[in-house]
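This part shows subunit A:
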Amino acid sequence: MANSSGKKKKGAVLVVGAGVAGMQASLDLASSGYLVHLVDKSPTIGGIMSQLDKTFPTNDCAMCIISPKLVEVGRHLNINILPNTEVEGLEGEAGNFQVALKSHPRYIDLKACTACGQCRQVCPVTAVNEFNQALDLREATYMRYPQAIPRGFTIDRNVCIGCGLCEKVCLAEAVHYDDTAKEFSLDVGAVILAPGNEIFDPSKFDTYNYLNLPNVVTSLEFERILSASGPYRGHLMRPYDREEPAKIAWLQCVGSRNINACDNSYCSAVCCMYAIKEAVIAKEHAHGNLDTAIFYMDMRTYGKEFEQYYNRAKEHGVRFIRSRIHSIEPEGECDLRLTYADEQGQQKSEVFDMVVLSVGFEVGKETVELGKRLNIDLNRHKFAVTDGFKPVETSRPGVYVCGTLQGPKDIPQSVMEASGAAAGTSALLSESRWTETRSLQLPPQRDVSKEPPRIGVFVCNCGINIGGIVDVPAVREYARTLPYVVHVEDNLFTCSQDTQVRMGQVIKEKGINRMVVAACTPLTHEPLFRETLLDIGLNKYLFEMANIRNQDSWVHMKDRQKATDKAKDLVRMSVARAALLQQLEEQKIQIQQSGLVIGGGIAGMNAALNLAQQGFSAILVEKGTELGGLARCVTHTIDGMEVQPYVDSLIAEVKAHPGIKVLTESEVTSFKGYKGNFTTKVRVGSSLEEETFEHGVVIVATGAKEYRPKEFLYGEHDGVMTQMDLDEVLRQRGAGNGNDPAKWNRAIMIQCVGSRNEENPNCSRICCQSAVKHALELKKLNPAMDIVILYRDMRMYGLLEDYYTEARRQGIIFSRFDLDDLPKVESNGAGLKVTFHDHVLQRHIQMPADAVVLSAATLAANTDQLATQLKVPRNAYGFFIEAHAKLRPVDFSSEGIYLCGTAHSPKLISESITQSLAAASRAGSFLAGKTLSVGGAVAHVDKSHCAACLVCVMSCPYGVPKINDENVSEINPALCQGCGVCVSECPAKAIQLSHFEDDQITVEVHALLEGAV
Partner candidate 1 sequence: MIIAEPKPIDEIIDSLKDFNRILVAGCDGCVTVCEAGGMKEVEVVASALRIYFKQAGRAVTVDEISLTRQCDRPYTAQLADKIDQYDAVLSLACGVGVQFLAEDYKNKPIFPGVNTCFMGGTEEKGLWTERCQGCGKCILANTGGICPIARCSKRMLNGPCGGSSDGRCEVNKDIACGWHLIYERLKELGQLDRFETPTDPKDWNTSRDGGPRKVIKEVSRL
Partner candidate 2 sequence: MSTTPLYSKLQKILAAGHFGVTSECGPPRSCDPKGVEEKARMIGDYVDAINVTDNQTAVVRQCSLASCIRIKQMGYDPVLQMVTRDRNRIALQSDLLGAGSFGINNILCLTGDHQSFGDHPNAANVFDLDSTQLVQTVKKMRDEGKLLSGFELKECPQMFIGAAENPFADPFEIRVSRLAKKVAAGAQFIQTQCIYNIPKFKQWMQGVVDRGLDEKVYIMAGMTPMKGVGMAKYMKNRVPGMDVPDDLIKRLSGVPKEKQAEEGIKICIEQIQELKEVKGVKGFHIMAIEWEEKVPEIVQQAGLYPRPKVD
């Protein structure tokens, strides 16, 4: 389908912003068959996440989990990273945009730079290190952080004195002082905006005394302080005296929720969780018993299993003080006195060693300008305007948005949105899939299995990085003496383009069949050298690297002789291993070009529809008689969007799409196979007929249900209802039926019914907004009505805060209760009376009420059978568990299976739609590959020695080995992750891990220790 101008859509996409959202969108799209131009104004990708220490709620090290993504983005053939670049303008329409771009000079040519770091070593300038939040210094020639992608240096010309030293030492001739800005344009089919937010600057306010008190830090500064790679190398210290603090306070809502006159009015959605995390991690870092206190208004731990994280923090002794701070005053030389009023209005004060300001998000000025240039609408908070039912689409067709530009949010939500935006894009441009992508054209591979090893050794000088310390010629000559070595040489930069070409020629000429490169780390360079082999028709596994830079010259600079000796040892080890390397075949398996979607609610329908729009076929299996799910019980959203017309049109669209097969009253009866090739039997309709489907992916969207309360006279008194019941009452009123809420004098709502208690420690996320939504609606119906909301913490996260503010403005009363002093609901004949404790008056109050509305928990649907069939995990409360809470929020750890909607955890309709698009994107990017390469460095079983003992079956963390019909273990290469655990457990030594076989490992050790005894 071409667009209105008749032109075929472009198969390329512009992604603006290379933080975690931009990277995820790029990866999804590039794997889906689109060429991605990933633009970031900074010299590196990674965004704010790269600056974080640990991430909630898993406490994973942020760099540990983001760095594989950085590498993946950096290596992807179809991601064109454009660092130091900004978007100047956007012309055209969805499908055919022309983007004007401007690249700022970097002064170092990324094509030539090998990231050897010589330039930085000689740079005489010191400048503030923004990456460490100005807590330490860097050179003018710098790399933002060691794992940075693209791997190359930058010169900060704002501070550079132009001394020319770096230019002199750079043997790769990458330094260009005369580099200039370049303007250029690109044709793309769609744009995804993921520029992220800025951190609120607390220096605007006197209250926090941030500029004058060195021990008052922002939360991002504190992240760097905690980080092992940060300014203090992970030692918990405060900036003023570098002493370990014994007492730290966190102040919440700095820059959010209108605490001060010119703060932002919204909630920044992430600060409660990160403050708890920082407190917990700080306690872990501390040598003594660190006292931590968090001063907050509402503790908004609304995400999946966040509440349990909060509870654990309380158990760890983190103090939570519900209060606002009046002031921070210096105490003694550098301590800090906080003055605050507690909940009863009592004035209190306490001295801390250090104060962390939990600063919020805001859209940066440059981003606002960008929005204007791209002609997209921004709301009053400067966030991009989106429609609740199209949460990733901006006001301009063909321009999508994800991450914090759409609204404040945490990493998993950003990642979901990124995939969601990719799904939208992929559906828009599906006709042009694979039209602009690059692919490698490789010659057929030469079979070397019968040949004796002929090893070529290439020793890299890495400029002077290696050659300056290690006697490279001596290492080269030493290599010549080793067994099977037929060629040696050394290079200035083995990785440079010209060397690669020459290496290929030498390998051909000399009949070399194993290559050893003694240079830097395989982490960054192995893919490059493997490509060199592939280019000349050799199997990529016939390559071995000796890391004589990072493991030698860089770390043994002071002793050249020993460094040279070690280089020889490392080369000897690699040559010995190379001689035993074997070529490994990777087989291609066809991927079934269809997906099975389980659950026909909003999430399942959106997932199926997007898959179909992407050009894949979808089978939508719904247990009930009709599509629609839980959304059928919601009249409108808090922002006034009518839900039923939306659901009706969605159903119509799903049913009408030729690519979707809808099966109602249906259930999965059996499931087998593996990613790309699943076989599922579905019992269809009321008959007992089973239909069999072959499909490549599965999306689980089985939904949730509202808790039916056992408390507060629910089910005993007509005036007691859940929020969902109230929705029905309001709808019936519209139809002129039943109990008319307009006649109520007073309605009292009780929050957290069935949530956040012993039975169900989770927060149900959506009930606070349901209560506020209905309260506002009741108020509209009868402005004289008294409405009281009894709550524990009002969790009106993100932009929902506006509705909370509005509700208070309209006189809706909010009164807090504690879990150990629940409100009491009693029947008073026809009426009801509610007793609750008022914290301000400090006494119990009794009020009559016409209606008591219970904000009942959202509970997982019953999926016992399905979870067993699919072998996917669920948590103790029945919600499915994603592969990784932070970075893989819609994937299951079993590949090819995805999840979305409330089956994952309670969420709003817009969030469910986002997640369903995300699941469709993940599924689509897998299907788009059409084939799957399996094999390579995976485990394989020697049938003749297998004792069928089940040790591998028991020890595999992924459940891959199976005892087959021949009664021996079988390891499916498509599923094996290659960790080697089973290999090292097998009591019969019947399993080996290709490329890491026992002899390939021990021969290295043997070579290292040659002659030791």
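Inclusion criterion for the candidates: all candidates are chains of the complex that A comes from, given by their letters.
As a working rule, a contact is a pair of C-beta atoms (placed from the backbone, for glycine too) under 8 Å apart; a residue touches a chain by one contact, two chains touch by 3 or more; residues count from 1.
What you are looking at is a predicted structure, and each value in this text was computed from that prediction instead of being measured.
Student: Of the candidates 1 or 2, report the single one touching subunit A in this complex.
Tutor: In this complex, among candidates 1 or 2, subunit A touches 1.
Student: Which residues of subunit A touch candidate 1 in the complex?
Tutor: Contacts found on subunit A: 945, 947, 949-951, 954-955, 986-990, 1013.
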